[in-house]
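One protein chain is absent from this view; the other protein chains keep their places.
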Amino acid sequence: MKFALMINGGPYTSQGANSAYGFAVAALAQGHEVLRVFFYGDGVYNAMRDMRPPADEPPLLTGWQALADRHGVDLVICSAAAERRGVLGIGEDVGDSGIAEGFRVAGLGLWVDACLAADRVLVFHG
Amino acid sequence: MAVLHIVKHSPDASQALRRCLARVGPSDSVLLIEDAVYAPASDAALRCAGKIYALLPDMAARGLTRNPLQGDVEYVDYAGFVQLVVNHDKVISWN
Amino acid sequence: MAEGMNGKRFLFVLRRFPIGGPQALEALDAALTAAAFDQPVRLLFLDDGVWQLKRGQPAASGRSPMALLGSLALYDIAAPPWVERESLEERGLTPQELTIEVTVLARDRVAALLDDCDVLLNL
Partner (left out) sequence: MELIVDGKRIATRDKGFLADPADWNEAVALVIAERERLALDAAHWEIIHFMRAYYRDYHHLPNNRQFTKAVQKTLGPDKGNSRYLYGLFPGGPLRQVCKIGGLPRPPSCIT
C-alpha cells in the first residue's frame, strides 16, 4: 500500500514528527511504500540543517534522510509555510537556505498530488 | 467503509479525545498515541460507537501498563498501527 | 498530475480558530489547492472552527480565512460547507450570524459524513 504523510508540528514542541517517523519505518518494514512526507505549517522546522541536538538524543533529521536515501521517500517542505517562518533565509535562492540535504521545497500542489497517488493519507499534528 | 481516528493529546490537555469520541461511527476505530495513552491509564470514560486501541510503545515510554479496568481497549505496536491504517479506508487525526 | 486519474473526493474538517495562528488559513489554502486540481472538495466546520464563519470579522488584514471563504465558488467548491449544529449551539451561534451560506448537520450524522469521502483531512 502507498502512504502519504503530512507533518505539521515542530520538532521540539511535540511528538508528532517522531510518531510519523515511527509509522514510516514500520510501514516500510512491512513492504509498504511511503511516497512522500510533506512538511506543512510548523512542520517545516523539522528540516532545519543546523539543528544540533545533544549526542544522546536520537536525531530525527538523519532518520528522515536515511529513509529518503534507502527507500526513496520524497521529503518536501511547503514553500509558503517555510517562507512565512523564515526557514528559507532571506534570498530567493534555496541553495542559501537553512534546509538540510535530502529535502526539497515545493508548493502545496505536491501534497495534493501525493493524496491522489496514495492509498492512505495521514496527518501528524504538533 | 470505516474511519480510523487518531488522538494524541491527553484528555486533560485538550478536548480532542472527547470531541473525537462523539463523532466515531460503529465501524470506526480510535487509536490513542502520544499523550492520549494516558487516557486508558486513568478512569477517563472511553466510550464510543467503535473500537479503541492504544499505542504500546508510547505507553511504555511513559511507564504505563494495560489498565484492567479498561477492558475494551486493545493494544498495538507500530506494526499494528500500520495494520489499523491498512484496515480502515481513511484516517483522521484530531488535533 | 491529476490528469488521467480518477478524481478523489476530499473532505476537509476545519476545527481551528480563525485568528490565533495561521493554521486556519493554511488548512483552507490546502482545500483550495485540492479544488484547483479539479478534485471534488467539501468542507466541514466543527468545534471552534465554526468561529471562522462568524460575520463581522474585519477581513482586511488577510490573516483570517474570512475573506478567502468568499472564493469557494471561484474554486468550484459548489456545495455550501457543512456545519455541525451542536458546534454552533455550544457557542451561542446561529446560522444567520454566519458570513456564508451553510448546510447545518446534526452531530449524530457527522460520522457518516466523515466516511463519505476518499481523502479525509484535518490539518
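First chain written, first letter: the chains are A, B and C, and each begins at residue 1.
Throughout what follows, a residue touches a chain if its C-beta (ideal position, glycine included) is under 8 Å from a C-beta of that chain, and two chains touch if they have at least 3 such contacts.
This is a predicted model, so every value here is computed, not measured.
Interchain touches from the omitted chain, evaluated on the whole complex, reach A, C.
Residue in contact with the omitted chain (choice from A:4, A:17, A:88 or A:123): A:88. Only one of C:35, C:83, C:98 or C:111 touches the chain withheld from this view, namely C:35.
The set of chain C residues touching the chain not shown comprises 29, 32-33, 35-38, 59-62, 67-68, 70-71, 74-76. Panel shows chain A; residues 79-80, 83-84, 88, 92, 94, 105-109, 112 of it touch the chain omitted from the view.
In this text, only the chains that are shown with their structure count from here on.
Multi-chain contact residues of chain A (touching two or more other chains): 121, 123. The set of chain B residues touching two or more other chains comprises 90-93, 95.
Residue ranges of chain B in contact with chain A, taken from their complex: 6, 8, 33-35, 57-58, 77-79, 81-82, 85-86, 90-93, 95.
By the touch criterion stated above, chain B contacts chain C in their complex at residues 1-3, 15, 19, 22-25, 28, 49, 89-95. By the touch criterion stated above, chain A contacts chain B in their complex at residues 1, 3, 14-16, 19, 22-23, 25-27, 29-30, 32, 120-126.
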